[in-house]
Structure formats: C-alpha cells, structure tokens
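Read through the structure below, which is laid out as structure tokens, and then see the notes.
Every protein chain except one is present and positioned as in the full complex.
To keep things simple, chains are lettered A, B, C and D as they appear, and every chain counts its residues starting from 1.
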Amino acid sequence: MPTEAEDSEPVSWQSDSGVSADVTRGERLSELFEERVRKPAIVAWADRRTRVGLSILAVYVGMAIVAVFDLYRAPSTNQAPQLVGPFESWSHPLGTTMSGVDLLSLIIHSTPDILLMIIAGSVWATGVAVVVGTLAGYKGGATDRVLMSISDVVMAIPGLPLVIILAVTFNPQNPIVLGILININYWAGLGRSLRSQVLTIREDSYVEASRTMGVGTPRIILKDIVPNLMPYVTVNFVFAARYVVFASIGLFFLGVLPYSVQNWGVTLNYAYNGGALFTWEAAHWLLFPMIAIMGLSLALILLGQGMDRVFNPRVRTRLAESSESTRETDDATEGY
Amino acid sequence: MGHYYLRRTARAFVTVFLVTSLSFGLIRLLPGGPFTLLRANLLRQGVPASEVDARIASLQNIQPDAPLWRQYLDYMGAAAQGDFGTSISLDEPVAQIIAEAVPWTVFIVLVSTVLIFVFGILLGAIQAYWEGSRFDQLVSGASITLMSVPFYVVAVLALFVFAYQFGWFPTAGTVGPTVEPGLTMEFVTSALNHAALPIFSYTITGIGGQALAMRGNSIQVLGNDYVEVARLRGLSDRRIATRYVARNAILPLYTGFLLLLGFRLGGTVILEQIFSYPGLGYYMWSALESNDYPLMMGTFLVITVALVIGVYIADLTYGLIDPRISRGETDAY
Amino acid sequence: SDNAGSDDGASGDGGSGDDSGSGNGSSGPEVREATMVSATNNGVPTNMHLNPIATQNYDDIVGAHVFERFVAYNFETQEFEMAGLEDWSVDGETFTLTIREDLNWENGEPVTARDLVTQFQLEKKTAGAIWDFAESVEEGEDEKTVVFELTEETNPRLLRYAIGSQSDRIYAYHPVYEEFLDQEASAVQQFEWEDDVVANGSFSLESKSEQAWTLTRNEEYYNADNVNFAELQILQRGDNTALQQGMRGGELDAMSSMFAPPNIAESMPDHVQEINTPAKWGYGIVFNHEHEHFGDQNVRQAIAHVLNRELVAQNAGPRTKAVPEVATAIAVDDQERWLGDQLDQYETYGPGTAQTDTAAELLRDAGYSKNDGVWEDGDGNSISAQFATPSGWTDWTTATDTVVDQLNSFGLDLEIDSKPIGDFYGDYVDSNFGMGAFYWLPGGARSSFPFYPLRWEMVCPDIDGGHAFPTGEKTLPAIDGSGEMTISPLEEIREITSMTSDEEATEIIRRVAWHHNQTLPFIPVTEKQEQTWISGQKFNTPESDAQVLGVKWASQWLPRVGEFTAAGN
Amino acid sequence: MSRARGADADGDASDPLIAVDDVEVHFEKEQGLFGLFDEPDVVQAVDGVSVDIGENDVLALVGESGCGKTTLGKTIIGLQEPTEGSISYRGRDIWETKAGNTDLSFDDIRSSLQIIHQDPGSSLNPNRRIVETLSEPIRLTHPNVSAGERRTRIYSLLERVGMTPAEDFASRYPHQLSGGEKQRVALARALLMNPDVILADEAISALDVSLRVEMMDLMLDLQEEFNTSFVFISHDLSNARYFAAHGDGRIGVMYLGNLVEVGPPDRLISDPQHPYTEVLRWATPNLALDASEAADPPMRKIDIPDPVNPPSGCRFHTRCPEARAVCKQEQPALRALGDDHRAACFRTDSDHRYWESDPIED
Partner (left out) sequence: MTTTSDRLHRAGDGVSDPILEVKNASVTYDDGDTYVLDDVTFSIERNEILGVVGESGSGKSMLASALLDAIPAPGHLSGEVLYHPDPDTTVDVLEFSDAELNEFRWAEVSMVFQGAMSSFNPTMKVGAHFEDTLKAHDRSVPEGLEFAREILSDLYLDPDRVLDSYPHELSGGMQQRALIALSLLLEPEVLVMDEPTAALDLLMQRSILLLLEDIKEKYDVTMVFITHDLPLVASLADRMAVMYAFELVEAGPRDQLINDSSHPYTRALLNSTPNIDAPLEDMRPIPGKSPAPVNVPAGCSYADRCPLATETCRESDPAFEPVEAGHTVACHHWERAAEAIELTFGEAAAVGGDAEGDPQ
C-alpha cells in the first residue's frame, strides 16, 4: 500500500485540471487593487452612514486643499469691513469678524492644521496601541506585564489636565506635535483592549497552525492578528480623531493651548469674548466655527459607525460579489 | 501569581506613586522655573530686585538650591502626607484649597456620569426593544448628533440661555452666597441649582454615546438563547427585560463607565471654567494662569488619584456584579 | 425668598419696596433695604483678603469700598479732590498730611496720625512709593497730622502722586497692624486680614463666601448720609464675558472696570451707563533691545512707520482706544500740554497710515533687503520672531492679530505666540523674546506726569528690565532738526525729582520724550479708556456729563458722594 | 506499511519517529480569592504517559472531555512543553533541539509536525483567502518557488482533497466554505508542510455525521500518499476504530491524564482489558439494536473527577464498578498483554493482590 517516495516531494505538483495558474505581475497588482481598494470602497459606500460621513469629510479635505494651495484668500485683519453679516455679500459669504477678517477664509485656512492634528493624534494613539496591544498580547510573560503596567499607569492619568500641563511645559506649536500631545495617553486604554482581543485571537486555531508551521512572530502578528483587529482599530482611530477635535478646540477656546495660527477654537474664543453670544450682529462669528466643529465630528462618528464593516470579509464579499454566484454558507448551517 | 486584590491594590499605589514622580519631573521642566511669575509680581509692586529672591524664599519655604534628589524626597514625603505645599497665587495650603474644591467636582462628575448612564441605558434599551422603529431611528439620529456637539459648546449656550437670558439658574459658583453649608434644604437646593447647568452640559452630550452602546449590547443580548428560553418559560416581559436583557447588556458598559469618569474628570478643567464653578478643574486652570505650580500639580495629582480610586473601586466591585468574572480575569478599563 | 442678588440673577427684588422701618439706628436719611450688586474677577472671595499691603490676594475692589482713600484724582478736572485727607502741603523738606476731622473707624474710634504713621512705616519696609523721597514719618502736632521729613527738596507733584496716584487707601488700624512694626516685611505681606476687618470707608465687611463679598453700610462713615441703601454685594465672576452678561442682564448694578467691545456696549440696555476715564495705560509693543534685529533702531522705526495704529484701535474697540499722535511715552491727553509748540517736531510715524516706503528706506539704510517678500539682513537672516501676547486679554489678542498682519504683509516674518499670563510675563523677565505686546504706560493718575512713563519705559520694573533697553549716553539728531544732541535719558529724567517747578521739568521732559520718540524703547499703539458701568435700573445715577464721573472708579466714588442712591419704588 | 517499532527497526532507524517518554504536563491554575498562601492548584492534564509513534503510523486517542487528549497531542507534536519527561523526534529531544542543544535544526522538526484543529470555523484566518492561507506553508518550506508555481501546487492539492474547481475555491474566504471544506483546507495546509506527523485534534467531530467517514477516508488516503503518521483524537470510539483500523494503527484510551489502555482497534474493542474502555464501548451508540438497548452503565458515577485533585491510586477507582480497596492506594502501570496491547489495570494480572482486596462500597 505505501507509495514509493521517489523523492522528498510526494505531492504531484501537476495540476490535473490543467488550469493555468500563472499570474503576471499586472494581474497581481490589479488583484491587490481589487482587494485593498475597490472592494473596501464598495463596502464603505454601501453603508449610508459611511457615505454621509465620507461626503462631509470630503468637504473638509476640500477646504484643506483650498487652503494649502491658497485658492482662497488668506485671512487677515481689515481685509473687509467689520462684522459683515453672513450671506450679505458675495465676497464674504459667511460674513466677517470684528477685526474685518473674512470668516470663510478663517475657517478654510484653519482646516489643514486641524486635519493634520487629528491625523497625527489618531495615528499616534492607534499606532502605539496596536504595537503595545499586540506585543503584550502575543508575547505575554514579562513583555506583557511590563507593557500593561505602563499602560495602567498612563491610563490612570486624566487626559486633559496632563495635556494642559505638557502644553504649558513644552509650548508646542506644530500641529503634529500638538495632535500627539493631546492623545498622549489615549493609546493606553485602547492598547489594553486590543491586548485582550489578541489574547483571544492568539488562542484561535489558525494562529496555532501558523505557529506550528514555523511562521515567524512578526508575520503572524502582521498577517493573522492585526487584520482581525482592524475593525476595532478603525473605529477607535476615528474616535481618537474625534477626541482630538473636541479636546484641542476646547483648549484653544479656553486659551490654554498656545497658538500661533488660526484655529476654530481660537476663532470661537475671539467670538465668545467679542460678544458674539449675545449680539445678533456678531452671532455668525460664533456659529460658523461651531458648525465646522460639529460637522467634522459628526463625519467622524458616522465613519466610525460604518467603517468596521469595511474590514469584515463577510460583508466585503457579500457586497462586492453580489453578482457573482458564490455559495454562501450561513452561520446556521455550519456544523453545529 | 499572587492575590488579585492585593495585586490590584499594589497597582493603584504604584500608579499614584509614579504619577506623583511625574508631576515632580514636570515642575522642573516648566519654562523659566516655577518662580517666574511670583518674581514678576513682586517686582511690579516695586520690591527691589535685590530683595525679591529672599522674599520668595520666605513666602514659600522652598529651598530651590537643594540637590534634586533631596527636593524629590521632600516632595514625595510631603505628598504622601497630603501636603502639596502652599499655593503661590493664593498663599494658602494647596491641600486646603483642594479639600474645599474636591467635593464639588466629584459631585458634578458623579451625578452627570450616573445620569448619562441611567438615561443612556433607558433610551438604548427601549431602542433595542423596538429596533428599527421610528423611535429607534429618531433616537439614533439624535444620539449621533448630540455626540458630535462638544460639551463646552452646550455649556456656553446653556449658560447664556438659561442663566443669563431666562435667569432660571445662577451664573456662577457652587452655592448661593448667603447659604450656610450643612444638610439643610436650602443648601441642597442651592447646590443643585448651581450644579444644574454644568451637569446638564455633561449629561446631554454624553447620553447619545451611551444610548448607542446600550442599544448595540441589548440587541446582541436579545439574540441570546437564554432570552428565548426565558420567554418560553413564560416569564413576564418585564422580568425578562430587566433581569435577563438589561443586566447582561449593562455589564459590559461598566468598564466604559470608568473611561467616561476619566474623561469627565479631565473635562472639568474646561467645564468649571465656563461656569466659574470652583472645583478642581477651576483651580487647576487658575493655577495655570498664574504659574502657581504647587496648586497646579496638587490639583493634577488629586484629579489623578480620584480617577485611580474610581477605577480601583470599580475593578474590585466588577467581580461582585458580574459573577462570570472571577478574580484576576478583569480587564476592566 | 432670600434677597441675595447673585442667586436668582435679580438683585434686591425681595426688599427694594420696603422703604420704612430700617435705619432706625441713627438719624439721617431713610435707609432702604436695597442691595447694590457689583462683581470682581479678582478671585474666589474665600481666598481673598483685605490687607492692602500684602503681596497677593488683596481684593482691591472690595478694599476700595471698605477703606477711605487719601485723595481722589478727577480726570475731568485733572485735579485732586480731598477725601480722607483734609489737606496736604509741601513746605521745603517737610510734607504734611492732615486727616479729616470726622474720619472714624467703624467702631467709632477716630482715624489718627498714629494709624497713618503705622501704615507708612510698614510701607517703608515694602518700599512704598513715598519712601523714594521721604526719610522719616512722624505724628504732627495734633492727632490728625502726619509729617514726612524728605531727603531733599522734592517736586511736589511726585509727592502727591506718591500717595494719590493709585487711589491709595487709609487702612492701617493701629491695634491690628502694630504687631508688624517690628517684624520682617514678609510678615505683614503675608497677613490675610479676613476677620474683624475694621472699615473706615462707606461700607463694612459683613461676610464673604466662595461666591461673593457682602458689605453693609458703615454708619460711622462721615458721609454715611449719602448712602441710602443697606447692603453692597460684590460677586465673584470667572471671566469678562460673565461680567458683561451680568451687566447686560440686570444682575449687576455697577462694575468698576469692565472691558466691553463696542457691539456689546451697544447691546447694553438703556439704563446701563458707560463711563469712560483715561487709563493712562494701553497696548504697546515692547522690543528685546538685545535682539539682533529689534535692537536696531532703524528696524524699530520702520515697524512704527508700517503700523497703522488707528486700524488697531478700530479693531480692538474704537470707542475705548485712543491712538497717541506722537510716538513717545506720554499719554494721549497729556502730549499737547507737555510738548507744547514742539509737538509737531516729533515723529508721528503715521498713526493712520502704513508708511511702507519710509519703512523700506529705513531698513535698506540699515543693510536689510527684501527677498521673496521677506526682509533679510546682510547675512540672509529674515526679520522673524514670535510675537508674544497674553492669551487671556481679549482686546489685546485682537490688537496683536492686527499688528502682526500688518507687519507680515510688509515683509516681516512674525508668528503670534499666545501664552497664559504667567508664561507671558516669565518670558519677558527672562529676556526670552524678540518682540511682543506690552503696556507702554504704567497706568494710574501719575502717568499723566510724563516723568513716570518716560522713566518707566526705560527701566520697566514690571518685567525686571527684561527688555534690556540701553540707557547710557546717546547721540541723536536735535529736536529742531539742526545738528545733534547728546543725552543720558535715565540720568536726566532723575533730575526731575528735585525740581519743584513744572517749567524746569518741561525742558527735560521734552528732551527725553524726543529720545523716546527717536529710539522707541516701546511703540505706543493705543491708549485705553477705562470702562466703568453703572445701572440706573434700581439706583439714581448722575447725568452722563457730570464732572463727578471723572473720578475713578465711579462705582466706588458715586455712592459715597450721594450720586448713586437706591431709587424709590 | 512499515511501522518503525521494536523488532523490525533497522540500523539507524532504530529510533521511532516520535518517542514519548514518561511525559507529564501540569498546569498551574491562577489563585483564587483567598488562596494566596495556599499551594497553587495544579491541573494534572497529562501524567506519566509513554508511547511511541512510528513512520506511517496511526495513534487514535479516545477519552472523555478534559482527560488530556489535546494536551498529550500537542505535547507529541512539540507545541506543549512537558513539565516532566521527554519527547524525541527521530531520537533527538525536541525541547533540547529547540534550545539549540542538538545537531538538528528545530525548523526541520517544526515543519515535520503539523496540526488540524477541531473547530473548522476558527482554523482558518477569516481575513485571508484560501490561496493566501495555503501559500504560507509553501513560502516557508520552499522560499524560492515563484508565485505562479505556488498557485499550481495549491490548485493541484485542492483538487486532491476534493475541492474542484480549485481555482474557484482558492479565491474564496473561509466563511464561504462549509465546515467540511474548511477542514479539507486545513488538511491541505498541514500536508503542504510535508510533515511526518499530523495531529488531528477532533478534526471530524464538528462535521455532520454523514461527512465524517468521507473526511476520515480522505485523511487515510493521504496518509498513504504522503507517508505521514497521524495522531487522531476523538471522543468517539467508533470513529477511532474506523480510523485506526484503516490506518493500521492503535487506539489509546486516556482517563484523567493517564493512558490506561493501548492496542490494535479490533482487540481493544472486542476484548477491552480496562474497565474504562468498556465504559467507552458501552457509551458508543450502536445501530445493532440489541447491543444498544440501554443497559445500565458499567460505572458507578457519571461525573468525571476534578483533574486538579485526581483520585489517588487508580484514577478510575471512583467510578470503576470493579474497584477494590487496593485501587485506591496503588496506581497500576501499563502492562503488555502481547501484540502491542497494553492496559493499566490490576485485573490483567491474575496474581495481583487486587483479587484479595475488598470491593469498594459507596
């Protein structure tokens, strides 16, 4: 009965069906595009929340582009008459401030820094959290204990007060630094919950299988663990971003954060102190930055709610291949 | 691996210790050192520059010239005894200022967090029960909208409308100026009246997130077999809703409660400033304004310790609330 | 319901109608159960105290009601009016103060020379202003006179400003302050007078809470008849907006000083009256004179030329900000008086125009050139700096925005650096700055005598001379444009102290003012009008052009002179 | 079929493929609330087990849930480090090798010992397509193979395990496969490593009854073709019998961490020597209705004792209908009964003092 093993390769590598399995570079690239770009996009777009969220976000990105390429005049004092009301003049659609600054240009030119700040902040928070969470969860032992002790301590420090003290101490002006600063300890809680997820995933058989095959730790983390954390990570990326928006603007509003450039929070502060709250003719000065803040944060929340689906292969295949005839096995019919 | 509770207690202490050390380190990093403003103040009052240093030393009992380790030991030793030095700007023991401020902050944070919890859970549960209904959609929409409004925006608007325009609420402070502290009706009403707007601002902006979380959890729990079985066993809807669904849906939120608490404690720096509500955040802010580093670090430490204690209590009690979590298993917060 | 004003936002509605029964303790007018409500943002009352000599946490707004001032300066008449003093006279090397005969402490004891001597002796320890000129102080021939021995014959203006400028108070109740006489200065500076405060002003301290000070009418006050209401409440408010809203909404009856931009001022109800008095204080630009670019006089002059200061004033509050005609350390209203016919010789730097051509020429002369829209020195370093500004002072931030916009569009490379007040001062003290916003006049009545601001801009004690202005001998073009003059500005200004006549002083003032005008230790941008607010809703208030409004602060002064009385039903 | 065991071993092949020598795996449990000063609880998952596995061999482990089958299996393929005893692969101690103390590279051992898990749902990464999952072993064993070549191999193997059209299946995600198909992919993945031993841990238990035979047949076919040995874990004696008999291997019966009986399937089932084996046999449903007609269970208690404090002596004595006083005190060792059949029960020894001992009364 034993088959004579002519060589160490007992498997016949000849495909019986004669299917050509050759793949060209181009095919692989287009497959990659299909997998990483087109399908996620389709999934994202299929959800109303994501759709709305993305559309709103696009407006902000548009504003940032306008600002970066200087397509709209930069804000400057006395560029216009003072306290022009909104929608009164086409050259200053949102009206002007008490020092004659065009409000629209203020809002537009504040956008790039704010976007930079929230991206920096959330990349930092989620990045550190993923590294810490996966390392601690996967490595276990002393690494785990050390990392978790650190994050316990970090997590116990209330964010805003720490940020304020650090801001006063280091006086950062760069939006990237500021974003990181605001989320300086945001990673800790996230890292901890990622760790517990990694602990579960680590026990999943497919990770054990990879380990049995001798796949290296970095590759296991990268291929087997991190992708499964992605839905959670994206959602938290968005929440971290929202936190940066809230915290930074609040602190700018209060005048705690040092500033050198325009920011909605600073505008809000000026408006608030300039009596925009109780004089009708200046109300727009307060209103538009508020709308800008809430719009951005609304977009982020909607994205957060819709995004986790993008990383769910079930949803992805269902939506992206709904035309193709694949046999969908339902949960209920899979074993018992 | 040792006793969970002991370990947890040790962790709380280590955390406080490390944060205290951190605060010591941060003081040394402050630009211009801690005495700049005091020096400037004295100079403005016309004190000759030659006398200023001696004056500072006599005012604050600080030996800025001692070696760093000595300062560190002194600082830690004093902090351990609850002595955070003397406030430079207010010229009073920091501990005393904080002792007066703490109850108010804790009051606001606790009450608002509890309210958020209660209302969020109620709303979320009802939404889950009528999943997909008009009510559900409406509340979900409202929740998301509320989530996107920063609490300080609500605070500013509420202060303007309800306090200044309508005069329904006081515009500042913790209790009326003539009210004697004590467990009198007058004191309590006045305190509530003063705290109403800050609590409102926190609560209204927090409910949405909580409701959404509760809704999600409840929907998940509703899909569990034991709910179906309970229904088959003929239990009343109320019993099922409370004991079988709500309880199991709320438990996972308990850990979120802690994060909320932390965010809210930190947020008082902004909130109390808006309402001129002299709690911890208010003093932290005023300390910041005047480079009053002992007060700044004192409030920072106390806010941290309050959070550590909150988390600690929650960690210890979580095991009691959720029987599944036996010791050592908690990844609470 | 309680009649505590702050609680329900409307003051005195509980008892204002009650116009009988009270005031039976003494004769005089009927005292109404009304409460005047004012506010401070000095700090939480429980943390504050009423020892005016202390370094910190003295609540001057409350103190102003509790302690009588020596004299009051009326900015309308530019005269001192007697208050706690009956008379002050200078005679050679003696300076005599006579206390009002009927000035008593609230317990009925008279205010005596002994109290004042105690006060001045304690102030000697803390370097009070008068001790720049006096050698000793003693009780005079009767218990109401105090006599200073001066070090030398002194300019009487300086003496008067020394005790009259900042509305200084008579406060040192001997039994309380006596113990500090033989202690270190720090002892009295740390003393927090909170309990059993003995008043001699129109109101006595009743109590204080976290929220408010409660003062009651002082029946022993010599002018008590003028005060027809029983209570004064001073609320604690966190920020300026809260004060504005309080004034607007009728919560407050008076605010001694409260900034409100024009749109807010205009939105005030009709019964709210805004009273403007010159602050002799205002937004200016300070340079670090050791900075590689700003230490260069040409650069400073160029900057002064570029600035359109009137625009700054317009943005920061056109009604309350005045622009000095001539850029030198003399307040707006005083320039003509002191510079006289020479006024138009001084450089104005174009207060309402951006004289960019002149500025560019100055910079080119100094070796700068414009590259890519930015001015660079010979080494290719652009004129760039952080422009420091305090984050809490809202009208200042607006001014800074405008200034920086103007300068940047001319080709400087400035970045606004807004900081909490503490750090803001700190950086200046440490000379850790290039240029920034800072007040260019020391403030107070004395600032109207140019000796003070001229000297102040050079030594700037508020920042410990952190701007490093060189005060040695300098050669400048002469005032009339013919040839040159040499001047040691600080030495010359000091000479004024011993000059008894204004004529002599004027000569020096003009020379030093010219020096400042040329070298620009500061650039004066705007001078501020103080805004005092009173509400006629429940009180009778004076006509808006009444001279009595020229005394600062009207909210404190008017009640004691009977110009702010509780209205009938 | 060669069984590298005992007599027929030649020269350098004298070492069995895997030799398990007196292996013991104990787990320390986290301490309880008031247990700070007590000895930590120790779960004796596997205790004193010795067994060899030869080339092209099959060892089917059966036993109740929690008796240590998985732990022993993982120990055999070097995934679980034994707390005592040794595991050798072709004569080299695996854990010594891992520590770098032998001449063999651990990578060789690693790829030689593979696993298929019970739960088809979690054995494949839900985020990777089948083709990606299957590329991994080739990438590891043949780093130089081109992408196209890799695909060819994967397709052919998929066809071999019965998943046609291979191309279609390869491009699916795991959730698009049925349980049986997932298990086939897991098998393919293990096979691509070209292993010497595959641990099939309840690999068929989660499948529908009607699919089990099919899956076992597939594994057995491939065992011949690929020359691998199987450690086949199951709690069902009839499955174990089917697999072991077809694979010409043995069945090992485990009870509370001990191997209590090992032997060829037919012998073990027709003539069980250990009372626990009989219990298992009783518990196995049978379509032959008379045999299946519910008889009283041949044991005294239903519930398995806590592995933390296993009973003294023979661990089965608490439930054994034949237990006598001596069983409480002494632990029986595996006794050879000829023909590869061994059992750990005093009753196999007619001279044992068991026979004089008193029966246990509950």
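Brief remarks on what is shown
Just so we're on the same page, a contact is a pair of C-beta atoms (placed from the backbone, for glycine too) under 8 Å apart; a residue touches a chain by one contact, two chains touch by 3 or more.
Keep in mind it's a predicted model, so treat the numbers as computed, not measured.
The residue touching the chain not shown here, chosen from D:145, D:211, D:325 or D:360, is D:211.
Although one chain is not drawn, the whole complex shows that of D:43, D:158, D:200 or D:269 it is D:269 that touches it. Set against the missing chain, the residues D:250, D:281 or D:341 yield one that touches it, D:281.
The omitted chain makes contact with subunit B at the following residues, 224-226, 228-236, 239, 243-244, 247-248, 251, 322-324.
The chain not displayed touches subunit D at residues 64-65, 178, 208-214, 217, 235-239, 241-242, 245-246, 269, 279-294, 296-297, 301-303.
Throughout what follows, only the chains that are shown with their structure count from here on.
With centres taken as mean C-alpha coordinates, the chain found closest to the middle of all protein C-alpha atoms is B.
Looking at which of A-C and A-B shares more C-beta pairs in contact, the answer is the pair A-B.
Centroid distances from subunit B, each centroid being the mean of CA atoms, peak for D. Separating the centre of subunit B from that of subunit C, both taken as means of CA atoms, is a distance of 39 Å.
Shown for subunit B are the residues in touch with two or more other chains, namely 31, 160, 164, 273, 288.
Within subunit C, the positions touching two or more other chains are listed as 245, 248, 392, 420, 423.
The touching residues of subunit C, counted against subunit B in their complex, run 2, 4, 6-10, 43-44, 46-47, 54-57, 126-129, 184-186, 189-190, 192, 209-212, 214, 233, 235-239, 242, 245-246, 248-249, 251, 392, 420-423, 425-430, 432, 461-464. By the touch criterion stated above, subunit A contacts subunit C in their complex at residues 76-78, 82-83, 98-101, 168, 171, 173, 255-256, 258-261, 269-270, 272-275, 277-279, 281-282. Chain contact summary for the complex, subunit A toward subunit D: residues 1-3, 5, 8-17, 19, 21-23, 28, 204-206, 208-215, 223-224, 227-228, 230, 311, 313-314, 317, 326-329, 333-336.
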